[in-house]
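Rather than the whole complex, this shows some of its chains in their spots.
Note that the chains are named A and B in the order they appear, and that numbering of residues resets to 1 at the start of each chain.
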Amino acid sequence: MDIATIVGVIFGFVVIFGTIIIGGSGMMFLHIPSLIITMGGMLCATMIHFSLPQFLGIFKIIKKTIVAKIPSQSELIQKMVSYAAINRRDGALALEQEISKLSDLFVVKGLQMLVDGQEPDNIRQLMDLEIQYLQDRHSTGKKILEFMGAAAPAFGMIGTLIGLVQMLKNLDSPDQLGAGMAIALLTTFYGAFTANLIFIPLAGKLGIYSKAESTSMEMITEGICAIANGENPTAVREKLQAFISQGRREEVKANI
Amino acid sequence: MDIATIVGVIFGFVVIFGTIIIGGSGMMFLHIPSLIITMGGMLCATMIHFSLPQFLGIFKIIKKTIVAKIPSQSELIQKMVSYAAINRRDGALALEQEISKLSDLFVVKGLQMLVDGQEPDNIRQLMDLEIQYLQDRHSTGKKILEFMGAAAPAFGMIGTLIGLVQMLKNLDSPDQLGAGMAIALLTTFYGAFTANLIFIPLAGKLGIYSKAESTSMEMITEGICAIANGENPTAVREKLQAFISQGRREEVKANI
């Protein structure tokens, strides 16, 4: 669970809408037709741009950027080292018991291939392919969020143009000029707000998350292949430590 | 037929023009001279930028992004596997009967070369060349749509500038200021609307479609060449499965 994403979104809403409400005019920032033009137009453009399955996967992607949990690198190393020890002591079949305890499907798949006695090269090839599919999915998700971050202000501006034209044509009552203009500007506000607080930062977070998850999966692949090659726990630990920086290395060493 | 494109375009028009009509002023958003400046200027710039055959191919490209059908990858694998079986059982000539049943010209061309007994290397070279020509055509189409998506708002702004200059010069009757300004803004609206709902998303869809069609054609090439090499159906299936993700692989296996 990524606390920074949740805190950022909540605080962002508090900061923006808190200021609005303190300004004594909370309700006038809620205008359903303006919301429909901005968000509806943006969603339609996204649907045209991407394929249907990609479009329907948006919410899954957004959810992932919020609830996703990257396993700690030190825990990962310790786990791999302990599997290496079991493998050396009791043989690969003894790892089958460990599989049932796991929730990470990627580790399960790797261990299963190990238990099944597949060749290390074969295991690496299949696990690398999985990593690549994950990166493709994340990269598509990032592109969708970035497109939404570009389309939302565009449709906000389109909404404002519509509002301005309508207001200017009905200029009979100059005292309503202000109110018409205020409503026209709301779509631009909706577009700018959602793009800059939600879509663009979430696209960035997805990129950072994708990099971290890929590194974890590469560490797992490296570890499982080393175990499949029958390397001893110390060798496995040294191989995986190359993935983490010098400073954090000491603490990992201490725990093993 | 890509349902997302059609739904997106229809819903996009409904959302934008629905809001306009509910605002009680549908007709004032139709102004023929403004439409001519924005769309005419954009089309002229596109004609100057690209060559005549490229320009005349625009509608064909737009049509393709809407009606194009990407064959299912599982069907493709099954079809290739069954050709491999026929080839092993009855020889390459037996495949000639299959050709007449096909509508996909790329598969027809590949099978024909197979039946003609051409070398696998030669088949691969010619089919790769076809894939490259398709990608070139799609990439040019994408550039045209992107240019239209950039030119439409530019000519929208040019139209607004013309409208503003005319309005400001004829400032005798201040009560017509609003109407003049409203008309001036219409070109910006037309440019922003067509660019963001039509041209830019369609350029994106063409890119996604191009990638999917290329992958299909690569699978067909890989399959035909494997058959030409006399590989057995199981080997053909395994080669083609490398193109699709782990999750969907099971279902393909089950069907064969």
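In the analysis below, contacts are C-beta pairs under 8 Å (C-beta built on N, C-alpha and C of every residue); 3 or more make two chains touch, one makes a residue touch a chain.
Computed from a predicted model, the values in this text were never measured in an experiment.
Undergrad: Taking the 2 visible copies as a start, how many copies are in the full assembly?
TA: 5
Criterion: only the chains that are shown with their structure count from here on.
Undergrad: Please state the rotation angle, between 0 and 180 degrees and to the nearest 5, that superposes the Cα atoms of chain A on chain B.
TA: The C-alpha superposition of chain A onto chain B needs 70 degrees.
Undergrad: Which integer distance in Å separates the CA centroid of chain A from that of chain B?
TA: The computed centroid separation for chain A versus chain B comes out at 28 Å.
Undergrad: Give the list of chain B residues in touch with chain A in this complex.
TA: Residues 2-5, 7-9, 11-12, 15-16, 19-20, 22-23, 25, 28-29, 175, 177-179, 181-182, 185-186, 188-189, 192-193, 195-198, 200-202, 204-205, 208, 212, 242, 245-246 of chain B touch chain A in their complex.
Undergrad: For chain A, which residues count as touching chain B in their complex?
TA: 33, 36-37, 40-41, 44-52, 54-55, 126, 129-130, 133, 147, 151, 154-155, 157-159, 161-162, 164-166, 168-171
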